[in-house]
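Step one of this worksheet: look at the structure below.
Complex shown without one protein chain; remaining protein chains in place.
And now, chain A:
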Amino acid sequence: MDQLVLDLTPTPLPGFDNFLAKRNREIISALTDTAGERFIYLWGEPGCGKTHLLQAWIAHAERTGRASIYLDGKAEHLPDFAREASFIAVDHVDDLAPDDQITLFSIYNSLKESGEGRLLMAGRLPPMRLPVRDDLRTRLGWGLVFQVKALSDQDKLAALKQHAAERQLSIPDDVFRYLLTHWRRDLGSLLGVLDTLDRYSLALQRPITVPLVKTLLQTTRSEP
């Protein structure tokens, strides 16, 4: 029988302050510049933090009272009403279905014509190599384009420590190093496994140690 645990700590919203890679600072200043470019495209390898940036940008827009919407090209069809929002984030552009590419192209054009609103897009590849319609591909390259640089192990270690500190967890350093070498390399998965560890250790009322991590990884490795 497994003890279930109380949901004591809310998951913090992605924010620019917990996206800590210093090398990507110019992206954050471009995203938060109110007078800056309205069309921005981010690209980089999976797990480098694109989704986090998109969601942080949306949270930032909501805090400033803008109608905003986050769309995941991999998981859903782009709804036509999205163009009503003034801050639109489109994730996983390289996975857009042909119909959705048309929708995005039309959203782009209506924003361009209206002279208002902002569009932030992200994908794995630079615009010129994206497997999308020619007209969309050229539009993506017209705005600002940034490569999101992958986090170094040092960055990931710092991110894990910060994540643990936000949850007021005291975890020995060897646990973080173990996770970096034995778990998936992208930060999202690493932070996710830390949350799982948090609940697991709370349910068992045991400290988070390397042996506990090993037990957890053995039981979850079979699941994706």
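The definition used in the following text is that contacts are C-beta pairs under 8 Å (C-beta built on N, C-alpha and C of every residue); 3 or more make two chains touch, one makes a residue touch a chain; residues count from 1.
Operating definition for what follows: contacts and distances are computed from a predicted model.
Between the listed names "ABC transporter ATP-binding protein", "Selenide, water dikinase", "Cobalt transport protein" or "Beta sliding clamp", the UniProt record for the complex's undisplayed chain reads "Beta sliding clamp". Considering the whole complex, the residue from A:36, A:131 or A:207 that touches the absent chain is A:207. For chain A, the list of residues touching the undisplayed chain reads 1-10, 167-171, 201-203, 205, 207-208.
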